[in-house]
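First up is the structure itself, then whatever we jot down about it.
A single protein chain has been removed from this complex, and every other one stays in its place.
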Amino acid sequence: MLMATLALATLGLILGGGLGVAARKFAVTDENPLIKEIEALMPGSQCGQCGFPGCSAAASALVEGSAEVTCCPPGGVGLAEKLAALLGVTLDAGQMSAPLLARIDAAQCTGCTRCYRACPTDAIVGANGQIHSVLANACTGCGKCLAACPEDCIAMAVQQPTLDTWRWAKPQAA
Amino acid sequence: MEYLLFLIGTVLVNNVVLVRFLGLCPFMGVSSKLDPSIGMGVATTLVMTLGGISSWLLEHYVLLPLNIGFLRILAYIVVIAAMVQFIEMVIRKVSPPLYRALGIYLPLITTNCAVLGVPLISVREGHSLVQAGLFGFGSALGFTLIMVIFAGLRERLALANVPAAFSGPPIAFVTAGLLALAFMGFGGLI
Amino acid sequence: MFNLARIRGGIHPAGHKDRSAALPIGTLALPPRLYLPLRQHAGAEAMPLVKVGDRVLKGQLIASSPSEMSAPIHAPSSGTVVEIGPVLAPHPSGLMVNGIVLECDGEDRWIELEAPANPFDESPLLLAERVAQAGIVGMGGAIFPAAVKLKQGTRHEIKTVLVNGSECEPYLTCDDRIMRERAEAIVDGARLIQHILRAYRVVIGIEDNKPEALAAMRAASEPYGAIEVEAVPALYPMGSAKQLIQAVTGREVPAEARSTSVGALVHNVGTVYAIQQALRYGRPLISRVVSVAGSCVGNPRNLEVLIGTPAQALFDACGGFSQEPAGLLLGGPMMGVNLPSLQAPVIKGATGLLALARHELRDDQASPCIRCASCVDACPMGLLPLEMAARARVDDLDGANDYGLRDCILCGCCSYVCPSHIPLVQYFQYAMGQQDERRQGARKTDYIKQLTEARAERLAQEEVAKAAAKAAKAAAKARPTTAAAASEVES
Partner (left out) sequence: MSTMSVAFGPFAHDRSSVNRIMLHICLALAPATLFGLYLFGWPAINLWLLTCATALVTEALCLHWLGQPLKRLLDGSALLTGWLLALSLPPWAPWWIGVGGAAFAIGIGKQLYGGIGQNIFNPAMLARVALLIAFPLQMTTWAVPHALGSAAAPGFVESLAITFTGAPLADGMSGATALGNLKTELTLGHSAEEILAGNFSLIPALLGSTAGSLGETSELLLLLGGLWLLARRIIHWEIPLSLLLSVAVMASIAHQINPDRYPGGLYHLASGGLLLGALFIATDPVTSPVSRSGRLIFGIGCGVLVYVIRTWGSFPEAVAFAVLFMNALSPLIDRYCRPRAYGRTSSGKPLAIGRQTSQVKREG
């Protein structure tokens, strides 16, 4: 009995000590590089469409698992796929909502400049007293202009397909 | 030549997964993609070879002299667990992507029954030190071989229209069974 | 002399070229209206220079190119601009694109053309610029601005100019007829291109199933030593630049690189003819030869038509439909696309209009892949189409790339031979489109990131400026004399 106890205890001591040394030698310093990596991927416009206050909050939420990888409409499917690969989850592309763009109804716009001051990406151009218009390639669809507009002349709409954005459909057959 | 035959016997004829049915958990868990399965195979090979040798040493220099053979399973588990811990640390340091890919299965090598079973079989068969090392190495090689073959098959299966009821693990188990059928052809070789 | 390298894969589809190749190129009565999409080329949309109601003359510039990667558009006939707005694009999507609608006045009056001096005395860059101003794009269907290619001569050493006369698509015979009827002009054009690119030699590659075209081109190039006419084996896709370069020079264009990296440049015979017309006579590209064929067409033949002519007019001129067509195509049956409507206009890259009967079309019922590897044998690029399609099917785009999607030229050989009738090319188109979308998305994300950062910086600066102004004000209030003194010093 004593022999067995001693033997096991010695074994445990030796192995434990060895592991302790190894742990020091092969210590991994960086705590969670994932959050930074994800934040670098995000659009960074802090639009808040994901429901989190800004992109870095969303990145932390993603790493914790409290946000879906499809949460970022401006990033699109491309971002969702990258996130899914990084986080090791499977992506259900069907969940992705189509990105919306702001559109200004020229007939109602008074050129008050409030929307373009609210726009986080400078996607609205125009000057005081002139009709404003939205640059499609800079608009993230965050909707902040919508709230800022006193005339209610801004609407969010799915972008119309053009020859540049039209894509071949996936074949239906097996 | 003798050792070569011994090795072939352990890898193919008495394959640890398909003939002895050991180590099925990581075999099913990690074999869905090729790259992690190769990594898992390498890690397991390392653990099993070292495990085979160290448990032989433990057996012949500690357990038998002290006459405490009844502690065999306990002692083996302790040694293997320590070794897995060590390998985990090394992999984490050397190759973070592999570490991430292996995920939970790396610590699970500890509970991989093949890792414990192979030294126990080795003791039962009364292997010499070289044989014990070869047996561990060969078994792990057989494990890796099957993992890699199986990962290839599962990558193909992922593209197939398997009926919904069978897709995923069910068809993988069916395939493993059929693969075992094919391996029966090696019976009697050694 | 005989240095033909064997092309891998490829197929031998039935030609169906006899009927349309037998008749000379015909002309078409002036249509009442011409529909001119502003983008008939690869690159940016041209910008209209005319207003609704403007009267224009034939050959007059009506839309200019905003950048190098674009092409201007000229009025194909004289008349009045009646509309600037969406016109139907000859594109499988059936989308409308911005365009100009021209009502012909029937006079067909040319604008005064500058008769250029002997182009061989001019500098290559000037000649290339003239080609750009003539709005010439690749007329074999690639619609790549021709001048961009011609300017490569200043940057790369071009050893061989290849004139692509190996019209390998079934049914199409427009290049064949041009070579038979306008051989001198093509040889002249080829010499001009050689001059522009300072190339060592010119090879006109013609498939050996066009003996008349070969004979005509050989006769026309006889006086010029640097121009060779070579018969290349009749094989689809011999008309693809990469395959033609391999067949003629024996070299492969490295992946992800341009033909110029092996010292070669390929121009279609139609493009060469258009370049010759522009440089010799100052004529812009306002018309092209189109093959109208298929078993549903009464009298298949080639027609020289004005750009912007609706497809209906071409079919009418060829005797209308002998039976209800099961498929209407723009381009050849291998790489062509569905014509969305008979009202869609002919554009610069339209090689043919086909009206095919049911028996000429493939079976649309796909069954699962049996991995017979016919597609692997047929692929001229040495890829694994079955693996690419299987991965595209489950949206594994990286996997598809890994199996060669990046190198795919969409020639369709794989679909042609597939016993399971799998629409492989559409899978590839789909996967490529998805990747384009990802790239566009990533570009937009980067752009937005830049904008956000710029805005943040600007706001910060404004803040600093505001604070500074405030501080200055406060300081001025506190010590007006010093501030005044300071401002004095400053002024």
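Letters are used for the chains, namely A, B and C, taken in the order the chains are written, and counting of residues starts over at 1 for each.
Basically, a residue touches a chain if its C-beta (ideal position, glycine included) is under 8 Å from a C-beta of that chain, and two chains touch if they have at least 3 such contacts.
All of these numbers come straight from a predicted model, not from anything done at the bench.
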item	value
Chains on display which the left-out chain touches in the complete complex	B, C
Per the touch definition above, residue among C:Val262, C:Ala431 or C:Ile448 touching the missing chain	C:Val262
Candidate in contact with the missing chain, chosen from C:Arg55, C:Arg109 or C:Arg371	C:Arg371
Hidden partner chain, touching residue among C:His195, C:Arg218, C:Arg251 or C:Arg455	C:Arg251
Selected from C:Val337, C:Val394, C:Ala454 or C:Ala471 as touching the chain missing from the view	C:Val337
Selected from C:Arg19, C:His195 or C:His421 as touching the chain missing from the view	C:His421
Subunit C residues that touch the omitted chain in the full complex	1-3, 8, 11, 13-14, 92, 157, 159, 170, 200-201, 242, 246, 248-257, 261-263, 326-329, 333-342, 356, 358, 360-364, 367-374, 376, 380-384, 386-387, 403-404, 407, 412, 415-421, 423, 425-426, 429
Subunit B residues touching the omitted chain (full complex)	34, 148-149, 152-153, 155-157, 160-163, 166, 171, 174-175, 178-179, 181-189
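Heads up, the rule we're going with is that only the chains that are shown with their structure count from here on.
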item	value
Interface ranked first by C-beta contact pairs	A-C
Whole-Å gap separating subunit A and subunit C, where each centre is the average of the chain's CA atoms	37
Subunit A and subunit B: spacing of chain centres that average the CA atoms, whole Å	40
Contacts with 2+ other chains: residues of subunit B	161
Touching two or more other chains - residues of subunit C	368, 393
Residues of subunit B defined as touching subunit A within the complex	62, 66-68, 70-71, 74-75, 78-79, 82, 85-86, 89-90, 92-93, 100, 103, 161
Residues of subunit A touching subunit C in the complex	43-46, 74-79, 81, 93, 120-123, 137-138, 140, 161-171, 173-174
Touch list for subunit A against partner subunit B, complex	3-4, 7-8, 11-12, 15-16, 18-19, 22-23, 26-28, 88, 174
